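Removed: one protein chain of the complex. Kept in place: all other protein chains.
== subunit A ==
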Amino acid sequence: MTLAQRINRAQRVLPAWPIYLIGFGWMGWLFWLGLNGDLGPEPINALERRYGLLALQLLVATLVVTPLRTWTNISLLKYRRALGLMAFGFLMAHFLVWALLDLQSLSRISVEIVRRPYITIGFAAFVLLIPLAVTSNNASIRRLGALGWRKLHKLTYPAILLGAVHFVWLVKGYPLEPFLYLGAVIALLAIRLVPKRRPAARAPAGAVTR
């Protein structure tokens, strides 16, 4: 049995729900640490960064699923919804910490969103992901139809790209980390443009081969 087969067999028995449990548990734990002064002397900024980074990491993970299946036949599709929804959860937490704990006023929030381009694009990414989070359920797939749903969910691509640029844009100087994320996102988007490798045996009879 190949590694891919072994992984695909394991994912049949491993459910996706623990992702929510671990995700929300981790989110709450970080907040608890901040509350108790265990995130350093400036917990608001620490929490903002931790939540934002986790959101970006989970979004990158959702981007890995499709190329992984295309190029290695490993299918983790079953977990993608949980990863995506958890990413949105952390993004929401990131936004709320920024709005409620950091800026603390509606006027400051609106001024910052309008006047600071890196915040504008971060906020845009958040807004783009709202309809996707709302439609990440089977009922919505049925209502929208598989094709319509997939079309809508292509919004993840610009959203994740905006998120990675937001990270690069907000740091001072040229630290490596945000550029690595941006590079990973660009690579994961670019790999989707590479023509898919289809084993000849599985090509439908009569298909035109290019």
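Just so we're on the same page, contacts are C-beta pairs under 8 Å (C-beta built on N, C-alpha and C of every residue); 3 or more make two chains touch, one makes a residue touch a chain; residues count from 1.
Methods note: contacts and distances are computed from a predicted model.
For the chain of the complex excluded from view, the name given in UniProt is "Protein-methionine-sulfoxide reductase catalytic subunit MsrP" [choices: "Protein-methionine-sulfoxide reductase catalytic subunit MsrP", "RsbT antagonist protein RsbS", "DNA ligase-associated DEXH box helicase" or "Sulfur relay protein TusB"].
Across A:Asn8, A:Asn45 or A:Thr66, the single residue that touches the chain missing here is A:Asn45.
Looking at A:Leu147, A:Leu176 or A:Leu193, the residue that reaches the missing chain in the full complex is A:Leu176. Residues of subunit A in contact with the chain left out of this view: 31, 34-35, 37, 40-45, 47, 101-104, 108, 111-112, 115-116, 118, 169-176.
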